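Here's the structure we're looking at; comments come further down.
In this view, the complex is presented without one of its protein chains, the others remaining in place.
Up next, chain A:
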Amino acid sequence: MKKHILPAIKLTAVMILFFTVIYPLAVWGIAQFAPNAGKGEIIEHNGNKHYVNIGQSFTDDNYFWSRPSAVDYNAAGSGGSNKGPSNEEYLADVQARIDTFLVHNPEVDKSEIPVDLLTASGSGLDPNFSVQAAKVQVKRIAKIRGVDEVKLNQLIDQQTEKPLWGIFGPEKINVLKLNIALDELK
């Protein structure tokens, strides 16, 4: 085994150079042409920058709420709740979320609340929610902001992202983009 150690060390050294220096530098070079030069896609709004792909916490009644998060949307880290489906404590949390939602949205019937608004995402940073999750909040926002419900529904339609190429995967809405558009609605 001893006579194999030295060649192994040398081979390791040259492969480190190739796979962890040259390869990533080549990718980095090409990524300079990607959105925001590979530093994460952003949108500017009122002088603040926001990462499109990183969800934000929306809990105020005048915004569309985002999904619950196990890490409160702090993207310094990431994480899910990791609660098992039969965990009683977890099921009590879900029930509490239903009750809170109904208190803030008294016109809504329980059967209209979509499950994504009651469950935490895997990353805790989910930037999206479902179309139903937006629609179920329209009455509340219309009342608080004094905007016509029809207008809000149009806004939701505009912000709905169709499945990939129209045929693959789910429909979704980027909550940040929707709320920015909501702020800009006059």
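The rule we apply is simple: a residue touches a chain if its C-beta (ideal position, glycine included) is under 8 Å from a C-beta of that chain, and two chains touch if they have at least 3 such contacts; residues count from 1.
Note that contacts and distances are computed from a predicted model.
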Record-based protein name (UniProt) of the chain missing from this complex, from "Cytochrome b/b6 domain-containing protein", "Proton-conducting transporter membrane subunit", "FtsX-like permease family protein" or "Potassium-transporting ATPase potassium-binding subunit": "Potassium-transporting ATPase potassium-binding subunit"
Which of A:G84, A:P106 or A:G146 contacts the chain that the document leaves out: A:G84
Hidden partner interface residues of chain A, rising order: 1, 4-16, 18-20, 23-24, 26-28, 30-31, 34-35, 37-41, 45, 48-60, 63, 67, 73-88, 90-91, 94-95, 98, 110-116, 118-130, 132, 163-164, 167-170, 172, 176, 179-180, 183
